[in-house]
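For this depiction, one protein chain was excluded, whereas all remaining protein chains were kept in their positions.
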Amino acid sequence: MIISILVLEGPYNHEASDSAYNFIQAALAKGHAIRGIFFYDDGVYNVTRLMDPPQDDRHISRRWSELGATGIDMVVCIAAAKRRGITNEVLAPNIRISGLGQLASMIHESDRIVTFGD
Amino acid sequence: MIISILVLEGPYNHEASDSAYNFIQAALAKGHAIRGIFFYDDGVYNVTRLMDPPQDDRHISRRWSELGATGIDMVVCIAAAKRRGITNEVLAPNIRISGLGQLASMIHESDRIVTFGD
Amino acid sequence: MLHTVNKSLFQNGALENCLRLARDGDAILLLEDGVYAAAAGTVKSSLIEQAVKRFAVYAIEADLKARGLGNLIKEVRVASYGDFVDLVEKYPVHAWL
Amino acid sequence: MLHTVNKSLFQNGALENCLRLARDGDAILLLEDGVYAAAAGTVKSSLIEQAVKRFAVYAIEADLKARGLGNLIKEVRVASYGDFVDLVEKYPVHAWL
Amino acid sequence: MAQKGKKVMVTVRKPPHGSIYVQESIEVMFIFATYEMDLSVVFLDDGVLALHPGQDTKELGIKGFMASLGALVDWEVTNVYADRQSLKDRGIAEDAIIAIGKDDDSGAPIHPRVLDAAEIAAMMAAQHSIVSF
Partner (left out) sequence: MAQKGKKVMVTVRKPPHGSIYVQESIEVMFIFATYEMDLSVVFLDDGVLALHPGQDTKELGIKGFMASLGALVDWEVTNVYADRQSLKDRGIAEDAIIAIGKDDDSGAPIHPRVLDAAEIAAMMAAQHSIVSF
């Protein structure tokens, strides 16, 4: 099955990012394809390369970048990102900023979309 | 009366920032003193200079910077900010990054503390 | 004390939690989505209809207008942000987030 | 359909909202703070005790462990993230955020 | 196009103004309507509060999104529904909910269509994908 993921909340503050990540790992382990991950609402905060959590905790933007490096399309909504101050200046690697049309495309090209939020 | 304000949620996503701002304006209009404004939890997202909302909407970090310019002590919690990627690199003017001890000092030196969050 | 409540009472228990601990003579300020509790004629109106007998209940006018709420439980006092400041001067505050 | 619920039922109406619209044969997956609904012996346990008669109810194991929940309503099925994936394969999903 | 007519629903369950979810959900509706989708929008639970008449965010100092919500039809978002029970619980009369556009010919206001829970549940079950706010 081809799956896309919508993440609506920021890292650390809500469990949404962690649930999405754990779900994606399980889906990949079962051989499913992830068409894309779309970050919207406060979800746009997931992708700043400036985050610097305690050494013994997970590094959420780095995890997303690593998934992006495997070829999964990682997209941040430009409108939601602009008002919140997430720009190319702070964007982590292997993630791109684009429009909501990319979410529509992900839906078109996926069997399922799963939303994680608050 | 001397008041301090604690803001626990990010800009635009929750009304907390707006309520805090409107409350502060009313307090200043009545001649009260604002000892400080402390940004914690997702509240740390209030202070990025990179935010770029639509032209016809309010610019939340600019409003905070303008308040800071009047001499109000604007402080962002370093621990909460670090994990969320808010650093000096993106900090708006007239706002500083410091520790939770600054919140304790604000409480010591204020008659009241008012919390805005989600 | 002044209790602030900013959540919709249809979806969240904050107002009920607040009412459980508030003491006679306390003030309750509804703001943000909390102002829906001030509306008359809803399935939950009885919460504030009862509360006004024990507490002074206020609702922020700008929040009421934003949500189109005009038909209010009549003992609820419509408050400006300036009134909010006056309440804070009178009482220490607890925010029921 | 698969319904996901991620809010504490003690504080938030999401689970009740979900149960109002869910149809016989649907599956409900509790995750994050939603897993508190799976606990036996709480003031709200009856919600899921009734729900299991009409729906297949699952709760994410990692979330149960994080919250120390071991004494569960017995018809609730403990699920891994892999089981979550299988449910998504079987049903379209609605998240009751 | 192979995907033409894929059934996609946006559900709105959060109250307006206290958070940005309703506003950002409208931005999603506007974009989805320009794609080849069979789009439905459902306001339910606290989401129906977005349909309350007389909302004005000016005094809050925020732009708000009432103009966008009133122009859904102009953006081709036409299949818009509201849950009857959610309106009733919140004291909103069905004939009082805001218009989401005007009829091109008659100029008559177009309102979201009020449905029972069972109708909404059946519609949800028929979707390919649902995005929720």
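When the chains are written out, they are named A, B, C, D and E in that same order, and each has its own residue count from 1.
Keep in mind that, in the parts below, a residue touches a chain if its C-beta (ideal position, glycine included) is under 8 Å from a C-beta of that chain, and two chains touch if they have at least 3 such contacts.
The structure presented is a predicted model; accordingly, all values stated were derived computationally and were not measured.
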Chains on display which the left-out chain touches in the complete complex: A, B, C, D
Of C:G41, C:G70 or C:P92, which sits in contact with the chain we cannot see? C:P92
Considering the entire assembly, which residues of chain A contact the chain that has been omitted? 12-15, 18, 21-22, 54, 56-58, 118
Contact residues on chain C toward the hidden chain run 1, 13-14, 17, 20-23, 92-97
Using the document's contact rule, name the residues of chain B that touch the chain not shown here. 6, 8, 40-41, 79-80, 99-101, 103-105, 107-110, 112-113, 115, 117
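The rule is short, and it goes like this: only the chains that are shown with their structure count from here on.
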Determine the set of chains touching chain D that also touch chain E. A, C
Of all chains present, which has the mean Cα position farthest from that of chain D? B
Which pair, C-E or B-C, has more C-beta contacts? C-E
Please indicate which chain is farthest from chain E, where distance is taken between mean Cα coordinates of the chains. B
Between chain A and chain B, what is the separation of their C-alpha centroids in Å? 28
Could you please state the distance in Å, as a whole number, between where the Cα atoms of chain A are centred and where those of chain D are centred? 24
Taking the mean of the C-alpha atoms as each chain's centre, how many Å separate chain B from chain D? 38
For chain C, residues that touch 2 or more chains besides their own: 6, 10-11, 32-33, 62
Could you check chain E for residues that touch two or more other chains and list them? 17-20, 45, 60, 62, 128-130, 132-133
Any two chains that touch count here, so list every such pair. A-B, A-D, A-E, B-C, B-E, C-D, C-E, D-E
